[in-house]
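The structure under discussion appears below in the form of structure tokens.
For this view, one protein chain was removed and the others were kept in their places.
And then subunit A:
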Amino acid sequence: MNTPIEDGNNNLRYAEYVLGVLDADTRAEVAHEVLVSGEAATAVALWQRRLMPLTDTIGEVTPAPYVWARIHDALQLDAPARVAPRKGLWDNLQLWHWLGIGASAVAVALLVVVSLPRPTTTPTVVNAGYMASTIQQDNGSTGWTATMDLQHARMVVVPATPVAFEQGRAPELWLIPAGGKPISVGMIARDKPTTLALDPALLAQLGPTAALAVSVEPIGGSPTGQPTGAVIAKGAIGAAPDAGGKVAMIGDRQTDRNRV
């Protein structure tokens, strides 16, 4: 092994890199060194071996099945997307696959999935707890689709057609209760799915009378807590207990609009 003098600051830097205490710039420097220097790579690998066993103490948490579906889509793998047994609508990988593709007919796809009779459970039980919304741009094309899982208090927003934003601007999603002020749900990505946690105050407002809207805001979100930029897309929310009917309504509306 190295003598204390040979250690110098270099070995410490590799240790600090693996521990994770370096700032972004120094991290990038060391990461580059690892790529170009065999010595650096070996030193870093040794530190990884020394410290990584600490992760043994971290409890395992099974990720939601749609994470694999997204990986599968991002890499365009051709093996079957399913790695876990099918459970409910939320865990339906085929649905996530469709959502990922972002066809403008997502509402129709949802309708099909939601209304398909299930051999093992009654549809009403399976469907309870989910809501969906097609967030359309003014030109009628779908900007995003949102699926809300009430039981797990989360929403996944999937872009259909990526919308262009000027630099320094990003989309922010709002929930607008009937006759109420917009409530920020969170910043969403323009080109990939975003998962948002729904706090109780938001959950309480979700329903067929509320709507979702997307406005153009600074990257960090609206500074005022209310939309400050143009509203570029809006969508009605389909309710949970009779999800089939409500989603169908969204689907119909979209069809009407397309006809116009």
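To be clear about the criterion, contacts are C-beta pairs under 8 Å (C-beta built on N, C-alpha and C of every residue); 3 or more make two chains touch, one makes a residue touch a chain; residues count from 1.
Here is the rule we use: contacts and distances are computed from a predicted model.
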{"item": "Listed names \"RNA polymerase sigma factor\", \"Sugar ABC transporter permease\", \"NADH-quinone oxidoreductase subunit C\" or \"L-beta-lysine 5,6-aminomutase alpha subunit\", matching UniProt entry of the absent chain", "value": "\"RNA polymerase sigma factor\""}
{"item": "Option from A:58, A:164 or A:201 whose C-beta touches the chain left out", "value": "A:58"}
{"item": "Candidate in contact with the missing chain, chosen from A:195, A:209 or A:228", "value": "A:195"}
{"item": "Options A:27, A:169 or A:190, residue touching the unrepresented chain", "value": "A:27"}
{"item": "Positions on subunit A where the hidden chain makes contact", "value": "1, 7, 12, 15-16, 18-24, 27, 31, 41-42, 45, 48-64, 67-68, 70-71, 74-75, 77-79, 83-84, 154, 194-197, 220"}
